[in-house]
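Apart from one protein chain that is not included, each protein chain of the complex appears where it belongs.
Letters A, B and C mark the chains as written, and numbering starts fresh at 1 in each.
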Amino acid sequence: MIEDSSVVIRFAGDSGDGMQVAGDRFTNSSAIFGNDLSTFPDFPAEIRAPAGTLPGVSAFQVHISDHDIVTPGDAPDVLVAMNPAALRANLGLLRPGATLIVNSDAFDERNLAKAGYSENPLEGDLRDRFQLFEVPMTTLTIEATKPTGAKPRDAERSKNFFALGLISWMYSRPLGTTLEWIESKFKAKPALVQVNSLAFKAGVNFGETAELFGSPHSVKPAKLPKGKYTSVTGNTALAWGLVAASKLANTPMLLGSYPITPASDILHELSKHKNFGIATIQAEDEIAGIGTAIGAAFGGHIGVTTTSGPGMDLKSEAMGLAVNLELPLIIIDIQRGGPSTGLPTKSEQSDLLMALYGRHGESPVPVIAASSPSDCFNCAIEAVRIAVTCRTPVILLSDGYLANGSEPWLLPQVDSIPAIKVEYASGHNGTDANGEPIFLPYLRDEETLARPWAPPGVPGLEHRIGGLEKENETGNVSYDPANHELMVRLRAEKVERLARDIPPIEVNDPDEASALVLGWGSTYGAITAAVRRLRAQGRSVAQAHLRHLNPFPADLGKVLGNYEKVVIPEMNLGQLSKLIRAEYLVDAIGINQVNGQPFKVHALESAIEPHL
Amino acid sequence: MIEDSSVVIRFAGDSGDGMQVAGDRFTNSSAIFGNDLSTFPDFPAEIRAPAGTLPGVSAFQVHISDHDIVTPGDAPDVLVAMNPAALRANLGLLRPGATLIVNSDAFDERNLAKAGYSENPLEGDLRDRFQLFEVPMTTLTIEATKPTGAKPRDAERSKNFFALGLISWMYSRPLGTTLEWIESKFKAKPALVQVNSLAFKAGVNFGETAELFGSPHSVKPAKLPKGKYTSVTGNTALAWGLVAASKLANTPMLLGSYPITPASDILHELSKHKNFGIATIQAEDEIAGIGTAIGAAFGGHIGVTTTSGPGMDLKSEAMGLAVNLELPLIIIDIQRGGPSTGLPTKSEQSDLLMALYGRHGESPVPVIAASSPSDCFNCAIEAVRIAVTCRTPVILLSDGYLANGSEPWLLPQVDSIPAIKVEYASGHNGTDANGEPIFLPYLRDEETLARPWAPPGVPGLEHRIGGLEKENETGNVSYDPANHELMVRLRAEKVERLARDIPPIEVNDPDEASALVLGWGSTYGAITAAVRRLRAQGRSVAQAHLRHLNPFPADLGKVLGNYEKVVIPEMNLGQLSKLIRAEYLVDAIGINQVNGQPFKVHALESAIEPHL
Amino acid sequence: MTDLLAPPTTRKDWTSDQEVRWCPGCGDYSILAAVQMLLPDLGVRRENTVFVSGIGCAARFPYYMNTYGMHSIHGRAPAIATGLAVSRPDLDVWVVSGDGDALSIGGNHLIHALRRNVNITILLFNNQIYGLTKGQYSPTSESGKITKSTPFGSLETPFNPVSLALGAECTFVARTHDMDRKHMMEMFRRAHEHQGASLVEIYQNCNVFNDGAFEDILAKDARADNLISLEHGQPIKFGADSQLCVAHDGNGGVRIANSVDVEDAEVIVHDEKAQNPALAFALSRLASGPHTPTPIGVFRSVEMPEYGSQVQAQIDHAKSQKGSGDLEALLSSGPTWTVE
Partner (left out) sequence: MTDLLAPPTTRKDWTSDQEVRWCPGCGDYSILAAVQMLLPDLGVRRENTVFVSGIGCAARFPYYMNTYGMHSIHGRAPAIATGLAVSRPDLDVWVVSGDGDALSIGGNHLIHALRRNVNITILLFNNQIYGLTKGQYSPTSESGKITKSTPFGSLETPFNPVSLALGAECTFVARTHDMDRKHMMEMFRRAHEHQGASLVEIYQNCNVFNDGAFEDILAKDARADNLISLEHGQPIKFGADSQLCVAHDGNGGVRIANSVDVEDAEVIVHDEKAQNPALAFALSRLASGPHTPTPIGVFRSVEMPEYGSQVQAQIDHAKSQKGSGDLEALLSSGPTWTVE
């Protein structure tokens, strides 16, 4: 048994080859085994490309470790390539000397041509550069599943389980988890249980008996904090966070949404949980999605809408309405590569400025961003909390990388999450000129400046609201210049006051560094890893990560003032940098990458280094 | 004859009282007489309020002068108030001792109550504070028009012309212009010509004979540059600028637009000029408005869309598409009070950040802003020029104040405006792997980085474009990370390079001041007037005004560096300030007003003063 | 929803304290009056009544109603009302919209709200013009209309809102006009009773920008011969002396005929409850604009499952199957493991 402290494995094949399943299952048994881990599913564009071509390649990368890790790894140690296209698309990522396992059956002329190889790369110098193993996976799978009587064309489909079996053997994964999963997943189709199990076992056995691979490796369980864990993707965590928030607020939720990559899964997940009192509407478009959510919010429910960039554009007018109505509303943007349709399955952080300024008029909205898959859970609750307390739309930013990536998640104590206090207006709160009691829908809480939330149904509180400027307190339409100025400033102030409730920034700065690396959103893992590496080399560097992008934490200016240099890595052209520069007049140094991919740790490391 | 060097007159009445016509006619004869002037029509909200109430008051303010002026004036010297509501709504604006002319017939109990007066203000202390003239305009108008046989209810409607006549006498306006206008305007209804002319003359005669008013005043013609003048509102100038641009580019234009206040008049004006080859489509909504414009741009025409804030929100997704398509497109935003429906007839500069950042993804677009009604003409041409040269959507910002305000405009020499060069792709521009000539739709001009504009119709240039990321040069869909990064940066660079063609900033700084007042858009007049007043008091202050908001002029950083203080007045919460701070790390001082009204010169003056 | 315990109300109870801000003479006044006079009859409560509108003259309606209300953004009222009606089935949700608001910018939300059959009552004030923005043509303006935006005449074929609604699977469609308060009240009552989406087109005169648009059929002396009043189960006859009728044309269609020329068996019997909307559609095509005999009344009224109650039923069913959600169980529903 060779002990590794961590390993990065990448499963790659055609979109139809089941690589996401293989990666997911490997992740799962590793999680249950007790490793720390981080995953990165790397999809092709939404539509299927012709089988065997480069655009059709789908990959799943997983990093498992016996210690705390934060990214799916830069350069795979092991690549499983199910066909020439998968090899070609991923070869460049590997570390020198990596293990390369290919399905040799797929390296026929047709597939080589489709991948654009004029010669068979297996016959080239690959063997010198990597540990190359050619395994006829298709043949072996068909062979192994013969006893079931499956037709070769059908049996062949299980070759992902063969590959999984082989890798499971190679890294000494417990086999039971996978076999049980196969059993339960294909319950309805017993033939598939048989075929897939046999293929999986054949993969294990092949590793065991082929005497090709030397000793199996092992990656010990990580020393993680005690407790019960699960493994979640960001989108699932986000959906669960919304369910939790509805429960914590003891208020029904309505999601109005229109499908769009990579946000659709939140709709899918939430629509399963109707027993929590959650209604989901697949609306006719994004405008109707937010429209229905606003309607629900007016009705006293928690209105939520989920989307990605192009949908955010479309929702902007209705967001402005919600700003004026001063109703709670949760708007979730799973950022993807832009502009326009852009790169729907890729990841980017390029919607930050839009979140802040993407509406006409002075239209301030709190903005928060999740930093890891499991943090999506917390942020969903935080978004609902802000919205409900402050009676305001809130934008929550996630991105494609968080949405589909997963990590082990120490389950929170449900009881220990503070409840979300929902208070509806219940009676008159003012008097008219004649001293008669009346309801003032825009009378504000002195502390938060929030107006009353007064859903229909209460006699005496009837009132009308709308997108025209309103008189403060009465809420009546008002064209009065001074009132408009007042309302513009009150709406801005209401959002700014939220800073009072934001906890001080946690700066990780063990050795009083002179440079601070400041991040937000999904770059948390990569930045943390880069900072660790730099420190491991004896460099001192401080790190802080923002959850709140609007307003900023109250102490941010002070914190920034403590450092000579502020370095801001972002997957955009410098959007947080722009905000920081404008707000604090700090000459922030941007590290900017906009290629649809998460940062590589080593690239980040070398980009930060010169500033230390 | 009392000679005044300038006077500010405000006509105010009910929406149905024809005050806009009276103001407009007064403006007109003053213009033709040779005064410099500036106007400010101050509408109520779009919908008619009940007659006689405060929300129904409509006013028109005009400033005429014997010297160069830049604003419609802060505090009227003369107020014509046709009813109690008009008096009440406008009294606060007057300078002490101003002339106050009221239609005493309208001060009956009903109207007083509607205006919220419990006592008749004419019986109060008004007479002490102002030069009050009570004129029974309704009665006098009915009386004067009796010979025509008009029914009193109809005759009464001409009382605006009576008021106009009176003021025309008071300020010694030439009468012919107005009478001719009445003649031609009501050509189709001779009865109206008679009634209105008689009412107008009655007003003049009343002034002449009533021995109430003392001597008439005169405001001499201003010494303006020689040439032919007209008087235009910003919206008309903008429409004409678009017509001119189409002509200068020798390319047909298509406007796709959905009506919205205060932009609709551009649609109205352009739809009159079909003989210039301009097609106008009233689309089903704002998205279709920009959609049809994009379709026309793809077809090689100049595609334009016009709107105001809420419509801008809706257009943002399609703007992103145009950014990706790299097609010329002109997007015009006549800003109004926001957020949401806000104050549709009021003015604000609060869409600047949205213009820059109101789309998902990195989606850079050049932004320019007009600074006066007639400057709208130039800016429209400039917008088309940039769009066509650079193959990019361009946003042109105007606002409600410019849109409806007017000023004398020295007509440009049409021949001297440089032509706009439109070049369509005409043949192959590259070769494929086999050396065959091909068309590369995203091969860029080395200088401008613009791609070819290749409308359908040319054999051999067939190509497909879309909103997905494209490979540079070939334009084929590409998910390649490095290509995406390249394209994101190329699109940004293309816009940045425009700075090369922007002329250096004109700083008006006669005495090497230490503070610079920097403005953009419609505040030009108010800032200029405030600066003049400060200088008149011996203060030194520099002034510069930006037409280009993205990119900024190349020398802006250097210019800012020359001053100890940079003061930025804006009708928003500090949007240009934010951009300047972020870009140049200059601690810009904002003077911010968001009340739907243009700056008052004196307010601006006192806000600037402490910083000198 | 009719509420048996609702305290009796009068028109005044339904009138808000806001001054009505339409032009004098506008048809909107009589529609407002009809609604305010109807509501006391319906046995409903103010606090359970909501008016949602978009933008336009018509869309100011909610301000004048002493109920809950939202004056939202242009064209989006059906979507907002859908969210409200689905989450709060205890409320009566009315949508007030204009021909521009509902059929131009809001066309998509309208047709989807209709097919979704969500329990909202949509009043479409059709004045064939954009009133609020001062007189551009609308999707219901006749072709060739000269307006500010079409100085040489508009070019499109107008929508027939009844036809469009029927094409969009609307389960309740009616038409009325602003000159007949009783008829309006009856149509609004019927629409309100309907479980699901109901659309009432109201011919409404904009006396400022499109005066007399409906003169041809609504002038006092024109009505008898130009309004075809639809009554369920009745042969469709009209004219002062029922001298006109709607008859079948022998090839699956209908036509207007002189009663004397047609046998009684050939006169169409109106069937608003027909599941198939074809007859209602055919009736909607009798006139191509409000200039020739035009049907008013209920075109279609069929019972189909209502959206909001089905959403609720799915929630209730899920609760009864799985119990009302257990958060801890949810978080543990995937693979879990314990680190000790």
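By definition in this document, a residue touches a chain if its C-beta (ideal position, glycine included) is under 8 Å from a C-beta of that chain, and two chains touch if they have at least 3 such contacts.
Remember, it's a predicted structure, so these values are computed and weren't measured experimentally.
Enquirer: Checking the contacts here: which visible chains does the omitted one touch?
Expert: A, B, C
Enquirer: Taking the full complex into account, find the residue in B:V8, B:I167 or B:V232 that is in contact with the omitted chain.
Expert: Here the residue in touch with the unshown chain is B:V232.
Enquirer: For the chain not shown, which residue from B:A49, B:A288 or B:M487 touches it across the whole complex?
Expert: Residue touching the absent chain, from the options given: B:A288.
Enquirer: Which residue, A:V21, A:A49 or A:L224, contacts the hidden chain when the whole complex is considered?
Expert: Of the listed residues, the one touching the omitted chain is A:A49.
Enquirer: Just one of B:D17, B:E317 or B:E570 touches the chain that is missing; which is it?
Expert: Considering all chains, including the one not shown, the answer is B:E317.
Enquirer: One chain is left out of this view; which of B:W169, B:F298 or B:Y357 touches it in the full complex?
Expert: Once the missing chain is taken into account, the touching residue is B:F298.
Enquirer: Considering the whole complex rather than only what is displayed, give the residues of chain A touching the chain that is not shown.
Expert: Its contact residues with the unshown chain are 46-51, 53, 55, 258-261, 264, 267-268, 271-272, 274, 280, 282, 284-286, 310, 340-341.
Enquirer: Quickly run down the residues of chain B that touch the omitted chain.
Expert: 28, 31-34, 177, 221, 224-232, 236, 240, 243-244, 247, 252, 254, 256, 273-279, 281, 283-285, 287-288, 291-301, 303, 317-318, 321, 325, 410-412, 414, 455-468, 476-477
Enquirer: Over the whole complex, note the residues of chain C touching the chain we left out.
Expert: Residues touching the hidden chain, for chain C, are 104-108, 111-112, 115-117, 139, 152-153, 155-160, 163-169, 246, 248-254, 265, 268-269, 271, 274, 276-279, 281-282, 285, 304-305, 307, 310-311, 314, 317-318.
Keep in mind that, in the parts below, only the chains that are shown with their structure count from here on.
Enquirer: If you average the Cα atoms of chain A and of chain B to get two centres, how far apart are those centres in Å?
Expert: Centre separation, chain A to chain B: 45 Å.
Enquirer: Centroid of chain B to centroid of chain C, CA atoms only: how many Å?
Expert: 39
Enquirer: When you check chain A against every other chain, which residues touch at least two of them?
Expert: Within chain A, residues 317, 320-321, 466-468, 477 contact more than one other chain.
Enquirer: Which positions in chain C are in touch with at least two other chains?
Expert: Residues 55, 71, 73 of chain C each touch two or more of the other chains.
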